[in-house]
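For this view, one protein chain was removed and the others were kept in their places.
Each chain carries a letter (A and B) given by its place in the written order, and its residues are counted from 1.
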Amino acid sequence: MLLRPPGATGGAAEGPRCASILPLRVAGLRYAAGGQKILRGVDFTIAAGLPTLVVGPNGAGKSVLLRLLHGLLVPQAGRVAWAAPPEEARRRQAMVFQRPVMLRRSALANVAYPLALAGLPRTERAARARAALARVGLAHLAERPARRLSGGEQQRLALARAAALAPEVLFLDEPTANLDPAATRAVEAIVRDIAAAGTKVVMTSHDLAQARRLAGDVLFLHRGRVVEHAPAERFFAAPRAPEAAAFLRGELLA
Amino acid sequence: MEDFGTAFAIALRLIGSGDPALLGIVRLSLAVSAAAVLLAALVGLPLGALLAVARFPGRRAVIVALNALMGLPPVVAGLAIYLLLSRSGPLGGLGLLFTPAAMVLAQAVLIAPILAALSRQVLAAMWEEYAEQLRSFGAGPWRAVPTLLRDGRFALATVLLAGFGRASAEVGAVMIVGGNIEGFTRVMTTAIALETAKGDLPLALALGAVLMAIVLAVNAAVQLLRDAAARRAA
């Protein structure tokens, strides 16, 4: 019940299920802040399926792009068009941030919080939150104050919290950037699990090895533009854009 | 220095004697101040949280007004409430003038701006951390306010203590609206003012020491409880 495929019905976190909110069509997206152009006209389409990895050097605009897609930022130009009305699309997506924001309450209460916002009845909330914690291996820490968990545990908790909502699309912003290898492995396993259960994962990473391990397709972002968008296999084997090739070779892109 | 020694000795004797009149005054002081803090918190904390969370036209004006109200002279607040509650005033029918309820109201009016301004500061810092996540959850300002109040409860306990301290130290407003009636509306501060007026300075000072001891004890108790709870809940 935890990682419900998007087609499943009956979750209280969702309104009446219509068709999928995917594909997501992005056209002419521009965003600037503080006089600096961060996205300079971005176009792509994201369809259901394996995770989409947004890769590129630091400062390419990956995090901003995710926030624009999730609706936390408003673009200066362009469109973020879901296949469902915006209200419903909003309800059926979730996001996990690079630094997980832990509410000042127990791990269990952290997971239950967005369920309450989604209007789930109290009794169902606890059961669902416990199941979500169990799924990420944190059942034994359910009553522990969330802010006293380790960094890796916090990120797993954040994933459980997002996944408990059974979103159709889950945005992950560098979820392993601050984690050690063991914690990174655990998080990646959870991400794979979530994706396998039918949630579309859209994730930024500056770690190419991680992108290889997880990606179904790759969106290569450089200097505020999508330089290449390709199936992962093809991208890593034979990138078409020279910047992508250079990035894959490990060169420092300015 | 002799005066302070005498006052201290009297204070100890007063506390030791368990004088029922003094106990009544202490009890009323605590009750009035605590009720005022509760009443002010009902208004001040949500307002502080809302100011921390929401951006609306006039927000800055509200903040400036709050900061100005923090400097509201107690006598002015007392006078305003006196005129409101007087039999000839708009709320005269309630018959609250010269009762403890009027004192609660006066103190609440004085400390609500303090609670709002301090809680805004505390919660603004927390909001900076929470804002994106709560928006991602789809929580608007109205849902964010109770969340911040709940999650900020340990910091807010300190804010409430500040309000309690100011309330229990206040004399001008409660003197006017309470009337300092012996056995009915006399609290520690008005008793101190009365003994000062009678020229019994050592007794006045001793009562002041007793008041300090009480406020100190309340602060210590709340801090201990708060720390214990915070250790459990983080």
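The rule is short, and it goes like this: a contact is a pair of C-beta atoms (placed from the backbone, for glycine too) under 8 Å apart; a residue touches a chain by one contact, two chains touch by 3 or more.
Note that in this section contacts and distances are computed from a predicted model.
Asks: Match the chain absent from this complex view to the correct UniProt protein name in "3-isopropylmalate dehydratase", "Dihydroorotate dehydrogenase electron transfer subunit", "4-hydroxy-2-oxovalerate aldolase" or "Substrate-binding domain-containing protein".
Replies: Result for the unshown chain: "Substrate-binding domain-containing protein".
Asks: Of the chains that are displayed, which are in contact with the missing one across the whole complex?
Replies: Missing chain, whole complex, touching shown chains: B.
Asks: Taking the full complex into account, what residues of subunit B touch the chain not shown?
Replies: On the subunit B side, contact with the omitted chain comes from 24, 27-28, 30-32, 34-35, 38, 86-89, 92, 95, 97-98, 100-101, 104, 179-185, 194, 196-201.
FYI, only the chains that are shown with their structure count from here on.
Asks: How many angstrom lie between the CA centroids of subunit A and subunit B, rounded to a whole number?
Replies: 46
Asks: Taking the complex as given, what residues does subunit A use to touch subunit B?
Replies: 67, 70, 72, 90-91, 94-95, 97, 101, 103-106, 113-114, 117-118, 145-148
Asks: Under the touch definition given earlier, write down the residues of subunit B that touch subunit A in their complex.
Replies: Of all residues in subunit B, those touching subunit A are 129-130, 132-133, 135-139, 143, 147, 150-152, 154, 232-234.
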